[in-house]
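The complex appears here minus one protein chain, its other protein chains still in place.
The letters A, B and C name the chains in turn, as written, and every chain counts its residues from 1.
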Amino acid sequence: MSSKGKVCLAYSGGLDTSTILRWLIDSGYEVVCFLADVGQEEDWDQVRSKAAKIGALKMVITDLRKEFVEELCFRAVQCNAQYEGTYLLGTSLARPVIARAQMKVAAEEGCQYVSHGCTGKGNDQVRFELAFLTIDPKIKVIAPWRMKEFFERFQGRNDLLDYAAKSGIPVTSTKAKPYSMDDNIAHCSYESGQLEDPSQPPPTDMWTRTDDPITAPNTPQDIAIQFEKGIPVKLTADGKDITDSLDLFIALNAIGKKHGVGRIDIVENRFIGIKSRGCYDSPAMTILRAAHLDLEGLVLDGKVRSLRDQFVTHAWSEILYNGLYFSPEREFVENSVIFSQKRVNGEVRLRLYKGNTFITGRSSETEKLYSEEESSMDSLIDFSPTDTSGFININAIRLKKYGAQKLEEGQGLGA
Amino acid sequence: MSSKGKVCLAYSGGLDTSTILRWLIDSGYEVVCFLADVGQEEDWDQVRSKAAKIGALKMVITDLRKEFVEELCFRAVQCNAQYEGTYLLGTSLARPVIARAQMKVAAEEGCQYVSHGCTGKGNDQVRFELAFLTIDPKIKVIAPWRMKEFFERFQGRNDLLDYAAKSGIPVTSTKAKPYSMDDNIAHCSYESGQLEDPSQPPPTDMWTRTDDPITAPNTPQDIAIQFEKGIPVKLTADGKDITDSLDLFIALNAIGKKHGVGRIDIVENRFIGIKSRGCYDSPAMTILRAAHLDLEGLVLDGKVRSLRDQFVTHAWSEILYNGLYFSPEREFVENSVIFSQKRVNGEVRLRLYKGNTFITGRSSETEKLYSEEESSMDSLIDFSPTDTSGFININAIRLKKYGAQKLEEGQGLGA
Amino acid sequence: MSSKGKVCLAYSGGLDTSTILRWLIDSGYEVVCFLADVGQEEDWDQVRSKAAKIGALKMVITDLRKEFVEELCFRAVQCNAQYEGTYLLGTSLARPVIARAQMKVAAEEGCQYVSHGCTGKGNDQVRFELAFLTIDPKIKVIAPWRMKEFFERFQGRNDLLDYAAKSGIPVTSTKAKPYSMDDNIAHCSYESGQLEDPSQPPPTDMWTRTDDPITAPNTPQDIAIQFEKGIPVKLTADGKDITDSLDLFIALNAIGKKHGVGRIDIVENRFIGIKSRGCYDSPAMTILRAAHLDLEGLVLDGKVRSLRDQFVTHAWSEILYNGLYFSPEREFVENSVIFSQKRVNGEVRLRLYKGNTFITGRSSETEKLYSEEESSMDSLIDFSPTDTSGFININAIRLKKYGAQKLEEGQGLGA
Partner (left out) sequence: MSSKGKVCLAYSGGLDTSTILRWLIDSGYEVVCFLADVGQEEDWDQVRSKAAKIGALKMVITDLRKEFVEELCFRAVQCNAQYEGTYLLGTSLARPVIARAQMKVAAEEGCQYVSHGCTGKGNDQVRFELAFLTIDPKIKVIAPWRMKEFFERFQGRNDLLDYAAKSGIPVTSTKAKPYSMDDNIAHCSYESGQLEDPSQPPPTDMWTRTDDPITAPNTPQDIAIQFEKGIPVKLTADGKDITDSLDLFIALNAIGKKHGVGRIDIVENRFIGIKSRGCYDSPAMTILRAAHLDLEGLVLDGKVRSLRDQFVTHAWSEILYNGLYFSPEREFVENSVIFSQKRVNGEVRLRLYKGNTFITGRSSETEKLYSEEESSMDSLIDFSPTDTSGFININAIRLKKYGAQKLEEGQGLGA
């Protein structure tokens, strides 16, 4: 049988993508497997040998950790990104670097198709495919979990196991978790299965990137983080300075893990309009966001901050969540993020303790918007108190008319 | 000497407002003192007798706690209010009810003037005076700390003490704290003095409304809060149900205090353009915000939430912080807050532990936007996976053009 | 053959929907035809007899003009609705009332299906179907122009004409226009065909709702419009007062037509991400928007206006354009529109002349935010010029720090 063409498949080594790999081959495609290393826990060699055993032409594993941290995670920190008031976007942040790397492999290997194992109701399929199609408008996507011939054949775990047995797909004997996980250096996410009941807490042994705050050390740990232009450039902890971006992020993850920092459990609104329950633990991101937010208090102009909060932070977060990283609007908004950070330079000190990230101080050698002298209630240097009377009176011109209107309406504001 | 008129003075019993009281009388005014009970720690009888001793015509103390909680604190909860990403607005929330009550007393007592002891560089003078002038555009304000004849005479604590000694103003022997505090049922704020150095942590014995998380109980406490239209209507804790708004708030404060919940330490941007450092502990508000934010995930439409977050939450918070409660824009924005909450009904369960407010579950008997069935990745009831392909392809129409443009520019997105 | 079920078809009497009507019958459906009277030019009897001739069970024609004007057009006026800075949304405004009425007919006639003749690349299919599905989540939609069996069979006008000939569908002999039109009381839209080249002006004889400004009367016409709560309640023109909403709208259309008011020619962004060129003439809407916008200057608080412009006007317009009238977000935003209009009472006088709507005066008997006395540069009543110094100095606190920062950076702002 002549080949239908070449597919670059996002392959994790799990039962789902192993089935897809075999099914694609059975369907007449040649398959190049791709796995991104974005910092997840993984037995890379096992994945590699499994792909070979099932019949992949090739298995490409790419270490994307540094670009993931520098291009996505740190950008999120710079804009205090947060979805729906809580979620630090760990999964959304990883998708663009993975999709871009997969498309590079697809191009290098001469693939006409890319494929993935995302289900048909989630955010990830949207994120991956919008990225694929934007990066190369001519690429063709095979999404088996949305294809009738695939999803009708494989209706449950048993169908997958049967097929694996018949097709010689090696199956790891470990019992499946009663929920699904997606791990990367920014966080681990947990959803589906028993988590679908939002009234029940997640199992206590679920979390992988954070220790339980209750059993976390009884002694707090003090650290310091230095920022340049809103980017973390130095972590001081345990008597050491770490300046390499990836090392710094990994070290923060370890420290945050130890102190149980960064667990959330939420119900969120997916792009496709379905509500879903997700749990996430993101130690480094949680610490960095808290530190950055605090530093901005010291060094960022208040009006710029207000405009940025309302517009840029909100828009960037939503764009990323919805999988629109490769878009003119992300580029447009991100340009503002970067511009806003020109003077976000300084150091923040934090105390980590059983789930908390307490700020214990902040300072900047270069930035001077904060002035002890000026903020002091006692000092009158360079300040005339009568000016404030004028400020109040002018602001009151408009308001007095409103008050008079209310009195006229018979419902005075003082009532 | 005939009276220059009648002044209604916001009188706290402290050295500053005692001096102002005496100084106003010396200047020829008759003075009615007013003190709002917004839940602060206070020796009410002592204040009363001190006012009489110094020469006040009358001392009016009004219990505003219930209206403060219901009209301001719960409204803030409904809109997840937060200033600059952290501050729960405790002081700002209290000002409107205090100003309104003071203006009522001024009207009842036939005062032509209102006066207060706020300093000339803070937010509170602006908040109080804008409220006064809006409620009654004809009222006249005496702000001694912005009057040359006053602030030049009283340049430090010693001048105040000298005057007190000469004028027979009783002085409490307690040593002044090295920072200033403002306490109400929503929070206690700490600023000025030694806190003016933002690089140093506050003294550990400073906090009054929260116990130290480190010495807080080693055993977590589970509570449940029920909301109707975004308003907390029942607290279940320690085996009891509390439904009265004020009782509920007080009980939450006590529980939060015990578990060290709600401390923040920030540098913020005052309305008048000065940066200042403030510390705040707000146990009940912190718990309520966390619970409400979580419940909205379950019951609020995602698009409404996004519009509300970007516009309403941001605007309401800034309006309140800037002292513009009595304004057409607050009324305009608050109308949206209330409308958005029509279906925010349900219960949230939380676990409090050493500074943390972990969500352990949420449910709603009436709201059905969340569906386990629907959100399940496995279920295909009422859902056609091929629809998602269409959704993605249509969303990609615009993006493909962007991708093609980038390729043409020679900087393809995949690079 | 037993019926496949009952369909309620949006039927216009044109070649497309006549073909669909016949094709549905041929396919085994019973068809109830529905036509909304939203003020378009139409030979109603001819449509009725044509439907009967082709085989419709029934033809229902509903006069929706009043609800269209009152619920949609006037709401648009209240919020100064405009899409992409120019387009007054005429088509988008009509869709919700039409869809709602069609669904009512579908329910009354016991139809399991609704159908329409919209093409697969436009906005209208989205608007209609989102409305259908929201009004009754169980309704089934038949969209022939998106069905392979239909669009492959009817690939051009000739295929439609052949089918008409074979099926006995009466065909009007009038030559098809080289563009498509959609007419309602709010506007007529023109797109497709020869208009697809955006570099060329539309044919001069295209416009139906406006006369050519060049041949319009050389004498201007003065009119006056009275608003209550932002709603037009009286038109004074040609010496007559018109107060009925529909009569007023129709009269304004006639006057605007005569003076060539309300033509635009734009390239717009469709919801599905395609750019398209459209021409629209909307005389009454153009005049009403100009008048309402002007009145708000006189009576609306400036800060409310600013918030409303940025958020409400923008959001409402986009929601309507995208076909999301029946949505929680439209309800949410519209609640703000209505609230903002409580005091928008007064009269605006306009002069219409060859395409222009010049404002010649505005006044309000009830609203007093504008005060000649106060706005007068000469008057100092109730105003202390020194207050402005304070206002400026306080606003400058923050800015001076910025200026100093720039000087330090070596790029002073004065350079």
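As a working rule, contacts are C-beta pairs under 8 Å (C-beta built on N, C-alpha and C of every residue); 3 or more make two chains touch, one makes a residue touch a chain.
Computed from a predicted model, the values in this text were never measured in an experiment.
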item	value
Contact residue for the chain not shown (choose from C:S180, C:T208 or C:T236)	C:S180
Identified contact with the non-displayed chain, of C:E30, C:E67 or C:E129	C:E129
Residue in contact with the excluded chain [from C:E42, C:E109 or C:E268]	C:E268
Touch residues of chain A, complete complex, unshown partner	272-274, 301, 303-304, 307-308, 311, 315, 327-329, 332-333, 335-336, 339-340, 394-399
Positions on chain B contacted by the hidden chain, ascending	301-303, 343, 368-369, 374, 383-384, 386-391, 393-395, 397-398, 401-402, 404-405
Contact footprint on chain C, counting only the chain that is left out	80, 84-86, 100, 103-104, 107, 119-122, 125-126, 129-130, 133-137, 143, 145-148, 151, 156, 180, 192, 196-201, 213-214, 218, 220, 263-269, 272-277, 293-294, 297-298, 301-302, 305-306, 309-311, 314, 318, 324, 326-328, 349, 353-356, 358-363, 369-372, 374-378, 380, 383, 385-386, 388-389, 391-393, 395-396, 399-404, 412-414
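Here is the rule we go by: only the chains that are shown with their structure count from here on.
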item	value
Inter-centroid spacing, chain C versus chain A (mean Cα positions, whole Å)	40
CA centroid of chain B to CA centroid of chain C, Å	43
Multi-partner residues of chain B (each touching 2 or more other chains)	272-274, 301, 311, 327-328, 395-396, 399
